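All protein chains of the complex are present and in place, except for one that has been dropped.
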Amino acid sequence: MLALLAQTQVQIPEIVWSVLWPIVLLSIGGVLLITATSISPRLRVGSFPAAMTIVLAGASLVTLPLIWSKVRDGGGQLPVIADAIRIDAFTLLVTGIMCASLIVVSLLLDDYLRTEGLDGPEWYVLLLMSATGGILMAAANDLIVTFLGLEILSIAVYVLAALHLRRTKSQEAGFKYFILGALSSAIFLYGIAMIYGATGSLRLTDIAQFIASGNSAGLSPLTESSLLLAGMAMLLIGFGFKISAAPFHLWTPDVYEGAPTPVVAFMASAVKAAGMAGLLRVFIVAFGVVAEDWRPVVGAMAILSVVIGAASALGQDNVKRMLAYSSIVHAGFMLVGLYAAASGAAQTGTRSVVFYLFAYAVMSLGTFAAFTLIGGRGDQNHSLSAYVGLSRSNPMVASLLAVLLLAQAGMPFTIGFWAKARVIIAAANGENYVVAAVAMVAAVVAAFVYLRLIVTMFMISEPDEAGEAEASGAQLRISRSGLFALGIAAAATMIWGLFPGFGGDWFGEATRALLELR
Amino acid sequence: MLLNQFLGLAAILFCIGVYGVLTRRNGVMVLMSIELILNAVNINLVAFGAYQGDVGGQVFALFVIAVAAAEVGVGLAIVLLIYRNRRSIDVSEADLLQG
Amino acid sequence: MGNVAEVIVFLISGAIVLGGGLGVILNRNPVHAALSLIASFFGVAVLFISQEAHFLAFVQVVVYGGAIVVLFLFVIMLLGVDRAEQVRVEQLSMQRPLAIVTGVMLFGLAMGGLFLSGPGGEEGAVAATGQQSAMVPIDETEPNVRQLGLDLFTRNVLAFEATAILLTIATVGAVVLVRNEGAEDLVVDEPGTSIG
Partner (left out) sequence: MTNFLSDGVSAGDIVLAGIKAVIAFVICLVATMLMVWFERKVVSRLQNRIGPNVTGPFGLLQTLADGIKLFFKEDIIPSRSDRFVFQLAPYLSLVPAFLTFAIIPIAGDFSPGNDGTVTLPGGQVTGFQVADVPAGILFFLAMSSLGIYGIMLAGWSSGSKYPLLGSVRATAQAISYEAALGLSLASVILVSGTLSTSGIVQAQAEGGFFGMNMIVTGFVPFFVFIVAGTAELNRPPFDLVEAEQELVGGFHTEYSSIRFAMFFLAEFMNTVTMGAIIVTLFMGGPSAWFGLYFLGWFGGFVWFFAKLLLFLFMFVWFRATLPRLRYDQLMDLGWKLLIPISLGWLLVLGGIRVAQNGDIGLFESNTADVIFVLAVSLAIMAIGATLLQKAITNSAQERLASRGLRSVPTQQDLAASTTEQDGGH
């Protein structure tokens, strides 16, 4: 038996550690954080966990340019660890979004936990590892890794959503999110199994090759292998749930309303970005050849999302629910971009989605940062009436929030304008005029929602209510770290709004990585 | 090779599971139904793996089992948490109803 | 069509799997449902053995039978929810028609993948031609465990490490959720609104 073992020469895959820094830093950092705080209880209280999280995320951000120079030398894409993941501009972009989201959310969470009388490094540990999952998902060249990334990302967020141990609403939100999330990932898995059966591989590049060889022989999956088709449909369901696209959006308003607001900020930015990144990676790299087959489904999801999201957002009085529906609209917009990419405008379409991904992460982080600040102790002030007269009591917060809301509405000179414009231009390029028109109408409708909130903030209220509103506004204790976070997001909104090409052509590089280097 | 039969079995089990998730109202039972779906996935993976002559399917099934364990752990923790708190709510609600 | 033994094993264990599955969703008593679940898992394990996946079959029994269902039963007993359905998921009592439509659609997807699969019966399940890209072919002469291990530590080593992160998260999450503190000053919100 021993002899048998000795005979085998195991080909251990080479691991290029130097390009894995973000993953290593975030995951190992999470483990170290929980170890450190369990050994020294003094580190549990106070800002140490938040500081460590910010340092880790910041360090990961710093490594990105170094990794990029390596990747560029390697031709724009490095297959790592037996080609299970690909490190390229797209991966790095999503990593950047994850790290930024981590930093902002930690800034918010530190103060939030203190006001709520909660403690614990576990929040940060879960955030760190969840972000790792998101990065894996964006980088994956293997459906196993995609799935594991998805699960790491999701399970941590299920827990985070339920982690406000003293609010039953938070727990119910967590449970609902968990049940529907687990169902969707089970369906997702079933889809992977079918694709494995149809193509014999789990590697995205191999799947693409296999499909392409079948395609060139004149066989379309649509008619020849419904197994592959059913698999793709189930993958779309799984991803659709993660990015909360209609008709898989049912959980979104409830969970956004119930979960702790900083966690919602993470869900809206990081989880959605990672889900969309995974969707892009899988569908463009592996199934790009048969875009014709999945295009109609994506189109239908896109239209449903923008219409349902915009229509439902109108009637909401709770701002978190309102933004939940608006996040569905945004998911719809990203899908419009993907639809455009699938129908001819591959370059502009993909690029528009990549940019939208980034833009939405920035805007939603800022918006929910503001909500965290305004929500106050007990996370209660989320009804529209709490915003009456905010411009007078807290002009700083009100104006920054107004900028972010205008950006979400698609106001020119903000990042949101460029995001929406690019998507619609891409849709027009792909000659999808109907979809483009529907998206534009929905955008206008959704704009009313944001404007309503802005008007409420700047509204001069009636005298008898004013006293009350002033009083509640005056109590608002704005933490410096939270304001800083809000400021970063608003600044980013404006910077990329005024100079959409700021910081180099990441989005073009990321698009190239997805489309050409597969 | 009984490939199609295996896949049919998995499909039926999958649907039983989905039905369970959507109709059962007991949190624990919903989790059990999700386990059924994951088992359907595993049947599929192993059957495809044997059909393709590839161990990849079995390896993936191992990962699925690990994920299932993690999911159940977290899910049951949330159920416990809710039950613990909800029970105290039920009491107060009962008072209100009597009044 | 394989030989008779294979078909018989498939039929019996398939019946156990489906019977167990039905038992899970039809039994009112959670403990009986959990028992059905074990039966179902057992059937699946037998199916694995009939597909030469010995290691997986044992892992199936050890993990599902030995850990997961025990955990279920443990929670059921601990909560005392065994005689009635007490832990309700109110929010999932959503539109039944929607549930049924979803179920039918998914069933269509799952079965459609099978029976619409091109011509050729068994072979038809994988109809698109081209080189099947199986990467680590099963070697009939080697023990199953060895092949799994080799594949796990070469091709899928990253996934293996990712599983470590996943399990860490699950442990941290489960522990932090059931930590018994703060139950005294619970903030009771109004009952959750329903979905949709």
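As written, the chain order gives the labels A, B and C, with residue 1 at the start of each chain.
Rule of thumb we're sticking to: a contact is a pair of C-beta atoms (placed from the backbone, for glycine too) under 8 Å apart; a residue touches a chain by one contact, two chains touch by 3 or more.
The shown structure was predicted, so the numbers you read here are calculated from the model rather than taken from an experiment.
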Shown chains touched by the chain that is not drawn here: A, C
Interface with the unshown chain - residue positions in chain C: 2-3, 5-6, 9, 29, 31-32, 35, 38, 50, 52, 54-55, 58-59, 61-62, 65-67, 70-71, 73-74, 77-78, 82, 140-145, 181
Contact set of chain A toward the excluded chain (per top definition): 1-2, 4-6, 35, 38-41
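In the analysis below, only the chains that are shown with their structure count from here on.
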Chain B and chain C, separation of their C-alpha mean positions in angstrom: 6
Centre-of-Cα separation between chain C and chain A, whole angstrom: 28
Chain centre separation (chain A, chain B; CA means) in Å: 26
Residue list for chain C, restricted to those that touch at least two other chains: 89, 92, 106, 110, 113-114, 125-126, 132, 134-135, 155-156, 159, 163, 166, 169-170, 173-174, 177, 183, 186, 188
Overlap residues in chain A, where contacts from two or more other chains coincide: 144, 148, 151, 155, 158-159, 162, 165, 168, 172, 175, 179, 187, 190, 194, 197, 200-201
Sites on chain C touched by chain A in the complex: 89, 91-92, 94, 106, 109-110, 112-114, 116-118, 125-135, 150, 153-159, 162-163, 165-166, 168-170, 172-174, 176-177, 179, 181-183, 185-189, 192-193, 195-196
Touch list for chain A against partner chain C, complex: 8, 10-13, 27, 30-31, 34, 80-82, 84-85, 118, 120, 122, 125-126, 129-130, 132-133, 136, 142, 144-145, 148-149, 151-152, 155-156, 158-159, 162-163, 165-169, 172-173, 175-176, 179, 187, 190, 194, 197-201, 203, 206-207, 209-211, 213-214, 217, 219, 221, 223-231, 233-234, 250-251, 254, 258, 378
Contacting residues of chain B [partner chain C, same complex]: 1-20, 22-33, 35-36, 39, 42-43, 46-47, 49-56, 58-59, 61-63, 65-74, 76-86, 88-89, 92
